[in-house]
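Missing here: one protein chain of the complex. Every other protein chain is in place.
Labels A and B are assigned to the chains in the order they are written; within every chain, residues are numbered from 1.
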Amino acid sequence: MAMEILLLLGLLAAALWTVMTTRLLRSVVGLALTSAVLSIIIFRLNSPVAAVFELSVCAGLIPVIFITTISFTQRIAKSQIQERRRERFIRFFLLPVIVVVAGLALLRWLKIPALMLPAAAGETDVRLLLWNVRHLDLLGQIVILLAGAFAVVILFKEPRK
Amino acid sequence: MLSLFVSIPFLSLIVFNIPGKHSTRLALFWSAFLFIAQSALALLFSTGIINPVARQLSRIFIFKLSLDPLSLLLLLSIGVAAFAALLAGNNLFREKSQKSNFINLLMVAVIGMNATVLAADLFSVYIFMEIVAVSSFVLISIQKDRLALEGAFKYMVMSSIATCLMLVSIALIILVCGDTDFGVVASGLCAQSGNPIVKLAIGLFLCGLFIKSGLVPFHGWLPDAYSAAPSAVSVLLAGIITKVTGVYVLMRLVISVFGINPAIQNLLMLAGAVSIAFGALAALTQHDFKRMLAYSSISQVGYIILGLGCATPLAIAGAAFHFFNHTIFKTLLFINAAAVEKQAGSIHMDNLGGLSEKMPVTGATSVIALLSTAGIPPLAGFWSKLIIIMALWSAGNFAYAYIAVIFSVVTLAYFLSMQRRVFFGKLALSLESVKEAGAGITIPAALLAGITVAAGVGFFWVLDKLILPIQEILR
Partner (left out) sequence: MMTPELSQVFWLYSIFAALLFITGLYCVLATFNLIRVLVGVEILIKAATLLIIVCGQLTGRQALAQAIVITLIVIEVVIMVAAGGVILCLYKHNHSIDTRKLKNLKG
């Protein structure tokens, strides 16, 4: 249990750093770190396939997308950074306070009500489940990837002058 | 059989995009044919002509889909609205590449909507709602106009927050029921309906759907997205997309999954009444044609939710009928707005005036649409509002019935003001050279106006074949 708590604290810390840090690039690195910690947690919850996806796609591919977007947009000058930092501090210093207060309140008052869990049943292999039972989801994945392809074609293409 | 509604558009989408010689015209005709075929098929199913055939064919379907009278009405609405938007888009987009992109994304959206309507699994519904959302925010930003991009981004953020709430709810539902299939979830939630976790799960999902359907107080994104989108896209967005991903899913889940209880009923009726009032009052103060229509849309969705909240069989049937009517007349009004924008070059109502002598078809169809929206007999909108108000009255919700009646008058007021400022009155000098929009716009407008009149005049046939069967889904 101690290991789980440590990992969860790490996850929260990474997420907080992601939100609080001044530089956009660090924020993206923080997001990748959050995903990496999350994938360890998922792995420890007996879900290896999802953990691999989380690690490779969310910690690998999504930061690439973000960095591509950032690299096309302009960097701010060194002189502005100090100014930004002060301004961001005013807006974001509340967040850790809120998180700590909410965390303590939840620790103190959150009670999980008694609940009937469903009986264990169904397919236990994720690959078989995905191909045999949830093939509508697979169709959905293909269609949404097509939609993503159209998005790239339309939005990333330079208009011809 | 049902999987055809999803797989044929899907296959067509792939065929459109095989590299090589592209024929936008062919894609256009084939899509138009598909949408008409979908509407016709839904209508034939409803009238029971091909049910034996369907039963034979349903043995070979491969996906876990389900069909009932409500989904049939939805398939019909989707077919009609997509057809109208397709013709309007073909007329309104200038460049060939934009045309073909529009057709492709429209097809993606139709696949998503058909599957949303037919799916019988919470997570599948989520996926297809997401498909519709992605395709619609790419559609909004298709011309890369600045305001449209802002509207698209705002829509994306609100929609993502909504879907995250739904995902948390799905997680809790897995904890309680162990599956996401509608039947399993319904019985699982029913067995432990008093449990706080169950209440939280239902509350989060409803909250997400309220954002998606743009009900007050979650309506912030809707006017921006509707008014900033390219005209042909706002036809699609206002006419069918937010209705399917928000309102229909709300109806479906409340009726067949979450179960109706007094708490949900009160919540829905309150949200519906507030939306009716707020939308109508905000529409009164607008100067932008499309923005006014967007607020009117919020108000009309309020009627649907009010009927759903009343939850008697008659009220549900009325809500579904109003859904259909709303699709028809809102699509029509947005097509008219598109025609005005294209021909007169402005949708600011103070700059317009007297257009009906220059654009007779647009002016006339717009009168029909607004009378139907405001609930003037014998048009279709009158009957659906009448059913909802009667159901509210007989269930004892007198206050809500009064609100529904009063704001129907306000609806008439803001639409008449719109009609006076845009189509009647003195022709502004700058508009001397305005001509009627092309056939791509007037044909769908005339068709939709025809449907409104026909559904109103042939009301009893529609009621018997399409609307009353919907009561059976309450069991």
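What we mean here is this: contacts are C-beta pairs under 8 Å (C-beta built on N, C-alpha and C of every residue); 3 or more make two chains touch, one makes a residue touch a chain.
All values derive from a computational prediction rather than experimental measurement.
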Have a look at B:V138, B:I304, B:A374 or B:L431 and name the one touching the chain we're not showing.
-> B:V138
Subunit B residues touching the chain left out here are 123, 127, 130, 134, 137-138, 141, 144, 146-147, 149-150, 152-154, 156-157, 160-161, 164, 167-168, 170-172, 174-175, 178-180, 220, 224
Residues belonging to subunit A that touch the chain removed from view = 1, 4-5, 8, 11-12, 15-16, 18-19, 24, 27-28, 31, 34-35, 38, 41-42, 45-47, 49-50, 53-54, 57-58, 61-62, 65-66, 68-70, 72-74, 91-92, 94-95, 98-99, 102-103, 106-107, 110, 112, 114-118, 120, 122-126, 128-130, 134, 137, 140-141, 144-145, 147-148, 151-152, 154-156
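Heads up, the rule we're going with is that only the chains that are shown with their structure count from here on.
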In whole angstrom, what separates the CA-based centres of subunit A and subunit B?
-> 32
Listed in rising order, subunit A residues that touch subunit B in their complex are 112-113, 115-119, 121-122, 134-137, 139-141, 143-144, 146-148, 150-151, 153-155, 159
Could you pull out which subunit B residues touch subunit A in their complex?
-> 6-7, 10, 13, 17, 62-65, 101, 104-105, 108, 111-112, 115, 119, 121, 123-124, 127-128, 130-131, 134-135, 138, 141-142, 144, 175-179, 188, 191-192, 195-197
